[in-house]
Structure formats: structure tokens, C-alpha cells
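A single protein chain has been omitted; all remaining protein chains appear in their positions.
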Amino acid sequence: MNTLSKKNATPLISAKKLTCIREERLLFDELSLQINPGDIVQVEGPNGSGKTSLLRILSGLSQPYDGKIFYKEQLISRCREEFHQNLLYFGHLSGVKGEMTAEENLDFNLALHGYNTEDSLANLAKVNLSGFEDSLASHLSAGQHRRIALARLYQSTVPIWILDEPFTAIDKQGVASLEQLFTLHAQRGGCVILTTHQDLISIKPEQIKKITLDYSYDSALD
Amino acid sequence: MQFNSFSEFINMGGYGFYVWLSFGAAALILACLLISSKAGHQKIITQIAKRKQREDKLRQAKALRKQQNKALNEVTE
Amino acid sequence: MTLKAQSTHETENIVGKIDKILIDEALIESTANDSSPLISSAQPLQPLSYRHAFMLVLKRDLTIAMRHKDDMINPLLFFVIVVTLFPLGIGPEAQTLSRIAPGIIWVAALLATLLSLDRLFKSDHHDGSLEQMLLSPHPIFILVLAKIFAHWLITGLPLILIAPLLAVLLHLDENSYTALLLTLLLGTPVLSLLGAVGVALTVGIKKGGVLLSLLVLPLYIPVLIFATSAIDTAALGLPYSGQLAIIAALFFGSLTLAPFAVGAALKVSTN
């Protein structure tokens, strides 16, 4: 269906013949893709076309009905720890605990993925949350929850970023800042795979690769 | 043959109720299981056929809409 | 409520304005920093020690529990109330009560654990932190073990502490107190471990509560049998180390096997 152009470098993530079925509906079949260092990949498609499913499958959270996913040409089920050390996944749910403060949330999130937590205050400031460090997350808004989770991006040095709707409930300025971060990340050899409903503004269209999923009524393979 | 008459057979030496209860219950459960398993086959086939019909309809509707849109666009142009 | 929400929003705006400058600076800074290459896959950022991961999750779960005390207190109250209902239903004769006391206390402990199990993974599943844990580079069984241990500290330990009081109410034989405490000490972790498997399987299901009891309670039967028998044997003044040894074996068995089952089940549930 869709094959992204190939460069000479080893692809960070590649997928072969992915087939995904949800609620007895075929979301995509035989989808192969290859994501190289420096790619910014935008997954497009109407609601229910399987964008989230694709990202979850690429991150190893869900299993596809059929097909394989490779990290640097190794099956991800064979190198789970190594793959997870190089992966940052940001889903619909922010993973923020209402009972903990903003800072505690970020600290835990960072420590869980093996980062040191020294710069967490500075990172909270980068997502416009300075002053809220000590307030319990349950007192904060949904957008602020998402920003707590996104703060991890500013410290992340892992190459693969998989971001599901990172701009939801984020203000314009935050979006611009994130877009800048994505460009930077691609420049230093990482890759970003994201879904979003709005167009990316500050990233040049030629920099973005698109995977378009179509809403299909089909549930049959050819 | 252990029994001389049919009524003796039914009576089972006084244990008739318990023996026939066991055999009856077992037969009933197994028959239900067998029938439901057998019927399941046709049920699944009709289910898949129905789904296929629905998909065909949806696809037709989509194609129709596309055509209409096209026509509409041509008119506005 | 609306007023409050509005005011937060306003402050957010103000902070936003102030921070615009900060952000720009930060970006310049990070551009400067980012000549640093991305980490290569071979070396983790920090040595990933099991102990570190275990303590991290344990600390987090305990912090949350401390700020959400009713989760801790409600199962305990349930335990106490269920036990006090029995004398009312059966009659106050000391002899009858002391005869059935071990069974009552253990069944009540079983149900209290079952009641508290729901919170083991449910909220983490709802807010997405479970996904993040599964995607962390740590082995899942360590994280799971930490969560189960935290759950036991929050619910199992208080049960053990309050059990002697209930034993007094039920006229438990004086010889049995140590046996009661020892069986609870060895048995409640087994309940948490086996229960965790059930919760992990049902966490993604909308009405998982009733199903959970169907899945988990049959698995609790051996613990119940050996624990009550140990207490009964102790009341007769006989040695009960045999039963204790079996409960200990169950404990170690479930300690080694359950975390893997839980890990596999969580992967299915978050799929």
C-alpha cells in the first residue's frame, strides 16, 4: 500500500506487511513502511481509520493480526529492552496521576525510562508549567496534564518518537515550540512519527512524509 | 439380559429415578451441546454473509456520494 | 467551580505570556546542546538496576495510597464489618464462635483482598501510566512485583494488624493467635499475587468486577484450606508447621510464577 522512500541508512523502524483488524473491520492490510533517521512521518486519515492502532502496533503495545515490525532490522519482540530504551511513546492518555504533583509525575516518568531527574523543573518551565510544580495534578486541567507528559520530550535523547495527537489541548505557542523541537530532533538523527488533525505549520511540507490511511468498510482480504 | 420385563427395566431395582435422572440429564446436556455446536456453523456463515452485504451497500453508497459530489462540482464550476 | 476553573485559566495565560521569553531562551539553549548525538542503543542512560526500578514504582504507589487513604481504609472496614456480622447471624455462644472463627476471619480476609484488588491496575490503566510502564526498558515482572508488594503493604498488612482484635471478638482459642498471624503473614501475599493475575486479565474489561471474583476465588481455595487448618491444629495444641510449610511453598511458588503471568496478562489487556 504505502512504502516510504528508502535511504541508505539502516531504518530505525521498519514494518513488513502489517495487517490490522479491529472490531471485525479491516483497518489496513499489507502495510509496509520504513522509517529512517531524520524522518518526520505524519500519519493521516479520518477518525477510525486506524491511526492510533498503527502507532500502537509500531510501538509494540498492540499485536498486529499479521506482519512483523523491526527495530534496526531486528524483530522488536526479540529485542524488547533495547527497543524500549530507544523509544518514546506518547499516547492519547497522558499517564499523569492526579494524586501526585506535576513535578513528581514528571520525575517518575523520567526515572521510569532511565533519565536523571535533575532538570525536571526546567523542563516543566519549557512547557509553561513553572509555578505549578507543586500543585497536585488533579487540580490541573487536561491540557496541563498533557503538557506534563510532553515535558519528557524536552529531555529525551532517544531516537524514536511515536506521538499520538501530541497537539491536542495544547495552545498555539506550545504547538510552535513542539514543531521546532521535532525539526531539531530530526536534524540530530532521530525520527518522529505522529498523528495530528491540524497541519504542521513551521515544518516545511517537503520534510514531512505522509502515511495516509483510508477509512474502509471492508473486512475481507483480497 | 438382566431384566425380565420392561417395567422392571424402568424400575431399576428401585433406583429407577436416580438412574434415569443421570442418564436423562447427561443426554439432555450432550444433545444441547451437540445441537448448538452444529447450529453454530450455519449461524457464523450467515453472519459473515450479512456483514458482506452490509459492506457492499456501504461501498456502493460511498461510490454514489463521490459521483454526486463530482457532478455537483461540475455544476458549480 | 466554574469560577475557579476560569481563574486557573487566566493565570495560565499570564504564565504563558511570561514564559514565552523563557521558551525562546530554552530553545536556543537546546539548539546549542543538541550537537550532542542521540544515545546509541547499546548504552542505557542510567544503569538499569532492578532494585532501582522496584523502589521507584513502590515509592510511587505508596505515595498515591497515602494521598488517597480511603482506598486503604475501606477494605479494612469491610473486613471488620463482615466479621462482626457473623456473631449477629449465628448467635453469641462463645463455643460456636471460636469453632468457626478461623474460617470467618480467613474468608473475610479473602473477600477484603478481592475488594481491594480492583485498584491494583485499574487507575493506571485508565490514565495511561500502565502503557508507559509496559514501554519502559525495565523487565515487566519487576514493575509488577513492586506494584503487588505495594498493594500488599497497603491492604494485606493492615489486615494482619487488625486480625487479633477480631480474633478477640470471635473468642478464638488463645493458642491460635500466633498461628493466625503467621498464616495471614504468609497467606495474604499469596492472595495479592494470585489476585493480581485476575486483575491483570480483567483490567481492560468494562464490567470486570464480578468476573474477577469468578476467576480468582477458586485459586484461593488451597490457601484457605491450609490456613484454617493450621489455626485449628494450633487450637488443639498440636504442631502446625506442616501447614505453614505448605503455605510458604504456595507463597514462593506464586512469587516466582505470578509476576510473569501478570506481565503476559497486562500485555493482552492493554492491546
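Labels A, B and C are assigned to the chains in the order they are written; within every chain, residues are numbered from 1.
Here, a residue touches a chain if its C-beta (ideal position, glycine included) is under 8 Å from a C-beta of that chain, and two chains touch if they have at least 3 such contacts.
Throughout what follows, contacts and distances are computed from a predicted model.
Within the choices "Heme exporter protein C", "ABC transporter permease", "NADH-quinone oxidoreductase subunit K" or "NAD(P)H-flavin reductase", the name that UniProt assigns to the complex's undisplayed chain is "Heme exporter protein C". All shown chains touched by the missing chain in the whole complex, by label: A, B, C. Within the complete assembly, C:Leu211 is the residue of C:Leu77, C:Leu161, C:Leu211 or C:Ala245 that touches the hidden chain. Although one chain is hidden here, its contacts on subunit A can still be listed: residues 21-24, 26, 63, 65, 219-222. Considering the complete assembly, subunit B touches the hidden chain via residues 1-3, 9, 12-16, 18-19, 21-23, 25-26, 29-30, 33-34, 37-38, 40-41, 44-46, 48-49, 51-52. Contacts to the hidden chain, counted on subunit C, fall at residues 194, 197, 201-202, 204-205, 207-208, 211, 214-215, 217-219, 221-222, 225-226, 229, 250, 257, 261, 264-265, 268-269, 271.
Basically, only the chains that are shown with their structure count from here on.
Subunit A and subunit B, compared by their mean Cα positions, are separated by 44 Å.
Subunit A and subunit C have Cα centroids lying 31 Å from one another. Within the complex, the subunit A residues that touch subunit C are 59-63, 72, 81-82, 84-87, 89, 91-100, 104, 108-109, 111-116, 122, 125-126, 128-132, 136, 139-141, 144, 154, 157-159, 171, 173, 177, 180-181, 184, 187-190. By the touch rule above, subunit C contacts subunit A in their complex via residues 5, 8-9, 11-12, 15-16, 19-20, 22-23, 26-27, 30-31, 34-39, 41, 44-46, 48, 53, 56-57, 60, 63-64, 67-68, 123, 126-129, 131-139, 270-271.
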